[in-house]
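Following: one structure in structure tokens, then a few remarks.
For this view, one protein chain was removed and the others were kept in their places.
Right after this comes subunit A.
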Amino acid sequence: MRGGQDGARAPVLQFTNCRILRGQALLREDLWVREGRVLDPEKLFFEERRVADERRDCGGCILAPGFIDVQINGGFGVDFSQATEDVGSGVALVAQRILSHGVTSFCPTLVTSPPEVYHKVLPQIPVKSGGPHGAGVLGVHLEGPFISREKRGAHPEAHLRSFETNAFHDVLATYGPLDNVRIVTLAPELGRSHEVIQALTARGICVSLGHSVANLQAAEEAVQSGATFITHLFNAMLPFHHRDPGIVGLLTSDRLPPGRHIFYGMIADGTHTNPAALRIAHRAHPQGLVLVTDAVPALGLGNGRHTLGQQEVEVDGLTAYVAGEPPAHPSSRGIQESGCCSVELALEAASLHPAQLLGLEKRKGTLDFGADADFVMLDDSLHVRATYISGELVWQAEAARQ
């Protein structure tokens, strides 16, 4: 064959009999993969004059980009905000277990904690590629402690902080080195927030507004300073008011920097947000919707006591006291079942939009040519049948194993 590069000799895998999510539509197309990336089969045919080395029949399933969860506090008994000696093992366990939910990349989230916890935990959660061992770690999401007292929700009051004294230096003193940090949630009404937002954004860290009593103007100014995300819309913020929509008003604000729009996280479990409210948000601004779990350590476990950072949480059935998360994984399926939006948009809200939020949309959250071959095989009810990372099967449902 032409070309002597090893890459060209790598095996080509063709997934057939499937529908792939591309350009907000489900197309009857095959998915071609080589060396962990999505391949352009037309280019392969005309330039390299090659066909697939292996074909896999997907039985009519949907192939969607792997889900990206940018807000998950732990799960399966693991609490990311616990300063243990071996945080890595906990992260690895969660990373492995969420594969069965179709999540291929995530941001381990830490709730409001004292500085000692951040200094001990953050260095133990490096950015890491996904694989058979588990979903990839994109970076840590720090939710707090620079948040509003009134809207602290489950966060412990004793450890809330402000940065009005030394702005960004206060931030560094609290968290320690920010190398592994990807997202910071803060309340923009806190004094000197603009300096902090600008400093974080300049370091490539995504700033999110949440746990806040900011009005719309304060929120807009925060976006102008660089904030790009809203943490769990509707929850832990002022309710929408027609004369001051508050943070919620960012969805339709005309005072955002040109060419930019705001992304907003939604916990689509039917509990945190009434489906009607979810639909209002999605109809106002469908392209900004990002599905998150905000899962707590109780995810995947039964009733009982679990931790959430410095707090204890009682889980009983579908409710968790101290505003937790039901032990089910709300996903595109949940949002679609609530009759909120189309399958295609629900899937994009769980993959493409979080990738766009983090500026990763060339490699993640998409099945465009050249992207990482992280994807999920779903049936028509959006149940996960199999999960792939870099074109490799990393999880498969029991029934599919025959």
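Criterion: contacts are C-beta pairs under 8 Å (C-beta built on N, C-alpha and C of every residue); 3 or more make two chains touch, one makes a residue touch a chain; residues count from 1.
The rule we apply is simple: contacts and distances are computed from a predicted model.
A.B. asks: Assuming one chain is omitted from the figure, identify its UniProt name from "Glucosamine-6-phosphate isomerase", "Proteasome assembly chaperone 1", "Glyoxylate/hydroxypyruvate/pyruvate reductase 2KGR-like" or "Cysteine sulfinic acid decarboxylase".
C.D. replies: "Glucosamine-6-phosphate isomerase"
A.B. asks: Which of these, A:R37, A:R50, A:H133 or A:R279, touches the one chain of the complex that we don't see?
C.D. replies: In the full complex, the listed residue that touches the missing chain is A:R50.
A.B. asks: So that we can see where the missing chain sits, which residues of subunit A does it touch?
C.D. replies: These residues touch the chain not displayed: 30, 40-43, 45-46, 48-51.
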